[in-house]
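Below: one structure in structure tokens.
Showing just some of the chains, left in place.
Order of writing sets the labels: A, B, C and D. Residues in every chain begin at 1.
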Amino acid sequence: MAFTSWADFWAMGGYALFVWLSFGTTYGLLLGLWWYSKRQHQQIQQQIRAKAAREQRVRQHQEREK
Amino acid sequence: MWGSMFRWLDPYAKPETLYHLCGRWLPYLMTLAIATLLLGNIWGLAFSPPDYQQGDSYRIIYIHVPSAIWSMGAYSSMAIAAFIGLVWQIRVAQWAVLAIAPIGAVYTAIALITGAAWGKPMWGTWWVWDARLTSELVLLFLYLGVIALSGAFSEAARGIKVASLLAIVGVVNLPIIHYSVEWWNTLHQGATITKFAKPSIDPSMLWPLLISLLGLALLLAALTCLRLRSQILIFEQHRPWVRQLVEQQHEEQS
Amino acid sequence: MSIILAAEALSCVRQDRVLFENLSFQLSAGQVLYIQGKNGAGKSSLLRLLAGLTLPEDGRILFRGKPLSEQAEVFAEHLLFIGHHSGIHPQLTALQNLAFWAAISEQAVADPYQLLGSLGLAGLEDIPCFMLSAGQQRRVSLARLWFSSQLLWILDEPFTSLDQQLIAKLEQHFLQHLAKGGVIVLTSHQHLAAEYPALQAIELEYRW
Amino acid sequence: MVMWRALVQRELQLLGRQKADWLNPLVFFLLVLSLFPLGIGPEPGMLKQIAPGLVWIAALLSVLLSAERLFKDDYRYGVIEQLVARRQGLFSYVTAKICCHWLSTGVPLVLVSPLIAVLLGLDWQSWQVLLVTLLLGTPVLSLLSVLGAALTMAADKGGILQALIILPLYIPLLIFASGAMEAAATALPYTGQLAVLVAFLLFALALVPLAVRQALRMNVG
């Protein structure tokens, strides 16, 4: 352990702003990317389901037309 | 000859196999990536000794250097995928281009932001038009160009191919940009600022750096797996196996 | 019966060529004006004149007995014009395109899904229109005829790229509009199949 | 009012579908800004001195070029033709276009202004003035660009023709906006320049929509 106390650790020898800014944005961006990719994956699955449902609808519509 | 050399890759180029393969690897890769990254970062942040010159600000190195290195690594893997995709018409490789591009862009942005945050205490300014910084910025623009181009077409398959071509053209240009910027800067302003001096780094500082480096590499792989799965679904959604799979997952969830 | 649209001694010049001269007609409620002519005869040019998009070289157009120039706003309110271009934004979906046109003419579409479905676009309602085939795009554009309350329709080759089934349906709809006292001006190179109670045909000659 | 809301909604739908329409101009702006140090040289002193001009030239090009295609699609697919034939909705359509254009290109420029300040090494005070001039100036830029787009709608030329028409009109704006920033940089009063910018804005707001409507009519007739 390079620091003597938690307060010391958070202060980062006076460079707190820069160090925590860096680590904060890094993890923020990475989490954001992960969340975005996850959400995209789910949205695509939803779209595929919606399309299947739509196909069903269209078939029904065509049955009725006949 | 080229054809037969890569024959063994054929099963992996089959979207369905690859989809399941990525699905199987994803949890392991992700856990491993998070574990290594956290290990390296926490070690670096809390346990390695402060730098005798820079004090504690140097700890930014544990994300700055890995993200900077992998921002370029991601670009080369993207370009390789693009090349394979275009020359051998392997579609999963084309899809990989679109899977990697946003990750690379985020890594580049991280390198830029952390570099800027490091520059303020070290050089007294957030940004200088230094060679390496400038070429990193150009790299970000290249990524954004690939992403923008791939999204600009009404037909997604077309967008991907065109963006792959741009990625390849970009890789030809990347070294040119790098050297020209370096040349440009040394002409304009001498080494007024001491930067990138490479001190023989202490092992207690080096190990966490190497571990973080590995961590971001694993994360790149994991995120690529995740995003490639989405791409496969997008482009194969008319296939029965995708329909079945999606239905199954829906039932499992509900 | 009251005369709704009338042309008096119209003439039209494009570039340096006289396309037609001294053209007159009168249309009362429930009538169709079917303009025929070879390619380049001046059909589209005539329709644009009638829609008030260009001004005639000579002659004048009367709407309900008053010249167009004196009541451009009133005339525009009663007019529905669909030219060679469909008026469909390719990036918007069929639903969004309908909503736009409904808002512009301050009308409401009761059940857009039902309407689009009846035009054979079921399931394609929320796909951007550039992903539709040539004929399907044309169908979206013509959907306006089903919810608009305008009196006078001016249609330039409405049957282009439509299949036979939809042409028949469209002609049925024309008949309904006429029965309600509407007026239609149209051009087409295909023969009209339905029986129109009061059809006026004008043949424009290709002149040099 | 109902119609206007529907029209704005349509524009927003278009922007939502074509995210590139507001993201690209932003990236283009940053890209052009970073070309200058590369072409001119990176000395911070010099950069800071010419920064006001650079920011405003880059903003001008990006707003201008982003407006280029504003009416093209609607014109090509016959929407405008039919609007002109209908007469009623045209003015609402024009104002909706202008508002959404500013929202999609002016506002993002204002939002990235801190980043500009970092790239060009502006200090706190200069950045504030930059912010104010951008807030006052970008609507004028949007208005003029939309006018240019309307004038060149049927011309089937690229953005370059539009630029030619509109750049001369921009010049007063450029002079006063960069004048304000320069004055601030040298700690001189700059309220005068800002007042002129406000006057430009009001003037343009009153006249440009009418001119745009007229331009659309002429292009169809």
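Throughout what follows, contacts are C-beta pairs under 8 Å (C-beta built on N, C-alpha and C of every residue); 3 or more make two chains touch, one makes a residue touch a chain.
What you see is a predicted model; the values in this text were computed from it and never measured.
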Item checked: Whole-complex copy numbers (one chain of each kind is displayed here) -> A x1, B x1, C x2, D x2
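Assume only the chains that are shown with their structure count from here on.
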Check: Is the C-beta contact count larger for B-D or for B-C?
Finding: B-D
Check: How many Å are there between the centre of chain C and the centre of chain D, using C-alpha atoms for each centre?
Finding: 38
Next item on the list: Determine the centre-to-centre distance between chain B and chain C, using the mean Cα coordinates as centres, and give it in whole Å.
Entry: 55
Next item on the list: Scan chain D for residues touching two or more other chains and write them down.
Entry: none
Next item on the list: Would you tell me which residues of chain B are touching chain A in their complex?
Entry: 41, 45-50, 55-57, 59-60, 63-64, 67, 102-103, 106, 109-110, 113-114, 117-118, 120-121, 219, 223, 226-227, 229-230, 233-234, 237, 242-243, 246-247, 249-250
Next item on the list: Under the touch definition given earlier, write down the residues of chain B that touch chain D in their complex.
Entry: 116, 125-130, 134, 137, 141, 144, 148, 151-152, 181, 184-185, 188-189
Next item on the list: Mind listing the chain B positions that touch chain C in their complex?
Entry: 154
